[in-house]
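All protein chains but one are shown in place.
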Amino acid sequence: MIRTTLSPSPDDLPVPKLEELERGSSLWKDAWRRLRQNRLALIALALFTVIAIVCVLGPFMTPYGYEEQRLAYGAQGPTWEHWMGTDALGRDQLTRIMHGGRISLSVGFMATAVSLVIGVLYGATSAYIGGRTDAVMMRFVDILYAMPFTIFVILLTVIFGRSLYLIFIAIGAVEWLTMARIVRGQVLTLKQQEFIEAAVSLGYSNGRIILRHLIPNVVGPIIVYATLTVPAVMLLEAVLSFLGLGVQPPMASWGVLINEGKDAMTVYPWLLFFPALFFSLTLFSLNFLGDGLRDALDPKSSKD
Amino acid sequence: MFRFIFIRFLQTIPVLFIIAVLTFAMSRAAPGGPFSQERRVSPVIIERMNEYYGLADPLPVQFGNYIKNLLRGDLGPSYRHEGRTVNEIVGGSFPVSLELGMWSLLIALGLGIPVGLLAAVYRNTLLDYVPMSGAMMGICLPTFVMGPLLALVFGLWIGWFNVSGWHTPADRVLPSLTLGLYFGAYVARLTRGGMLEVLSQDYIRTARAKGVPEFMIVYKHALKGGLLPVVAFLGPALAALISGSFVVETIFQIPGLGRHFVNAAFNRDYTMVMGTVLFYATLLIVMNMIVDILQVLLNPRLKYES
Partner (left out) sequence: MPLLEVNDLTTWFHMRDGIVRAVDGVSFTLDRGETLGIVGESGSGKSVSCYSLLDLIPKPPGRIERGTAVLGGEVDLLRAPREVLRRIRGKRIAMVFQDPMTSLNPYLRISTQMIEPLLIHEGLGNREALRRAIESLEEVGIHDAVRQIDLYPHQFSGGMRQRVMIAMALITHPEILIADEPTTALDVTVQAQILELIKARQRELGTAVIYVTHDLGVIAGVCDRVNVMYAGTIMESGTVDEIFYNSAHPYTQALQQSIPSLHDKGKSLYTIPGAPPDLTEERSGCPFAPRCAYEEAHCTGPNYRGLDAFRGRHKTACLRVLEGELNLKEENR
C-alpha cells in the first residue's frame, strides 16, 4: 500500500553522465562487478532466488494439496511430517505458504509488468513529443499523484469483484506514475546528449546506436525501479488480502495466510509466524537487491 | 505568498471534481448497477435510495443531483445501515482515526528524525549501521505483520496491554506503535538521506571554513534543508497513514473510519464506500495543499518567487 506513494523518487536513481554513456555496454560489466562486490545485495539475490524456487517448484514435491483438509488431524505445530505445522482444518502450512507465494509473487511481477508497460509508453511518448504535450502529460501525472490510490483500488474491487486478474490490473494501473517520470527523465537527457549526435555523424547505424547506447542507458534505472516496485506491489496486494478484499478462498496469498494466522495467533502462533517470515524476507531481499542494483549502476559512488 | 495559496487552492477544485466524476462513473459502471437486488436489502432503503438518487432519471440529471448533494456536504444514506446517513457514520468514527493518526505521526517524527540525524552525522559508524538496519527491517515488517506480533508479545505474553479495543489511554499504545514505527522507519531513512545530501553541499564547506562548531553546522546550517524531504514525504505519508489505519483498526478492532470503510467494502455498501472515498480524497488533497505551502514557507527561494 505504502509504495504507491512512497516510491523512491526519480532523483535517487543514477543519471548517466556523458562519459559513462559513451562507454555504453561496458557500464554493465562494471555494474555487474560492483554488484558482486556488494555482499548484502548478493545475499538478497540468493535469498530471493531460494524463496522463488521453493514457491514455484515446491508444490510439485510436497505430498499434500493446498486444499487438502484433514479435520481429524487439526492444527499442529511443526513436526517431521509438517515442517511448518498445520492449520485448524489440518491443511499443511508449508504447502499453503508455497501456493500463497506463487500468487503473491505472480501478483508482484504481473502488476509490475503492467505498470512497466504503461509507464514506459507514457513516459517515452511524453519525452519524445516534448513541448506542450509533454507539459500537459506530466501535469496529469502530478495530479494523479495526489490521489488516494489504495482507496481507489479498494473501490475498484468493490465494484468489479475480487478476481485475481482485476487485482493485477488495478494495482498496475496505479503504480505506473513514478515509472513514467523516470523514463521521461531518461529519454529527455538522452535526447540532448551529444554522443548520440556524435554516433550519428560517425555513421553508426540506427540499430547500433539503439543497441549499444540507448538501451543500456535507459534500461538501468528502469530495472532498478522495477525491482523496487515488485515489493511495493506485493505489499499492496497483501494489504488487500489481509483486509479480506483481495484473493478469495480457497486460494490464499501470503496476505490471506497472515490474516488467518492473526486470527489464530493466540492458540496457533506458528500460523502467523511462518507466512509473516516468508513475506518479510521477500520484501527484505527485493528491497536490498534494488538498493544494491542502484548503487552498482551509479558509478560515482565511492568505496565506503 | 497569498497568491500562491490561492492558486494552489484553485488547483484542488478540478482534482476533486475528477474524483467525484470517477466515483460516480464507477458506481454506475458496476455490473448490474449499484443498487441491484443482488442481496437482501430492506424495501425502506431501496425506497430512500431511489428518492435520494432519482435512479429513474436520465444519467446527466442523476449526476447533477449527485454533485449538488456533494456541494452541500451531503454524502447520502448508508446502503446497509438502515436509518443512518454516511455523514453520521463518518462524523462518529473519523475522530477516532484522527487520534490514532496523530499519535502515529508523533511517534514517526519523534523517533525517525532524531535517529536519521544521528545516523547522518555519525555516518559509517555503529550509530549509523545499527539504527539504519533497524529501519530497513521496520520497512520490511509491514503493519499487518508488526501489529499481530506486537499484540502477541505485549498483549498476550507479557500482558501489558489489551489486544483490542479503544477505551483506556493504554489502548492507544499498541496501535499507534504499529503504525508509527513503520513510518518512523521511512522518516529515519529520509532524514538521513536528506541530511547527507545537504552536508555534502558547498555551503556546508563554507560554514566549516568559517570555524562554525560541528553541532551548529548540523542545527543551524543543515537541518532546515535536510528536513525538506521529510516535509515532502508528509503528503504521501498521510495517504499511507490512511491505508495503514485500515489495517491497524482491523487488527485492534478500533471503531474508526478505516474499519467502517473496510467493512463497507466487504459488504459492498456502495454509498458508504463512495462517500468515504470522497471524504478521504478531500482530506488528502487539503493535506497535500498544506504540505505544499509548508514546503514553500521553509524554502526562502520558493517563498520569494511565488
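Going in written order, the chains are labelled A and B, and every chain counts its residues from 1.
Here is the rule we use: a contact is a pair of C-beta atoms (placed from the backbone, for glycine too) under 8 Å apart; a residue touches a chain by one contact, two chains touch by 3 or more.
As the structure is a prediction and not an experimental result, all values here were calculated from the model.
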Among B:Ile89, B:Ala207 or B:Ala237, single out the residue that touches the unshown chain. B:Ala207
Residues of chain B in contact with the chain not shown: 124, 200-203, 205-213, 220-221, 224-225, 298-301, 304
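Here, only the chains that are shown with their structure count from here on.
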Provide the residue numbers of chain A that touch chain B in the complex, in ascending order. 1-2, 4-6, 143, 146-152, 154-161, 235, 238-239, 242-245, 255, 258-259, 261-262, 265-266, 269, 272, 276, 279-281, 283-284, 287-288, 304
Which residues of chain B touch chain A in the complex? 14-15, 18-19, 22-23, 26-27, 29-31, 34, 124, 136-137, 139-142, 144-145, 147-149, 151-152, 156, 182, 186, 233, 235-237, 239-240, 242-244, 246-247, 250-251, 261-262, 265-266, 268, 270, 273-274, 276-277, 280-281, 284-285, 288
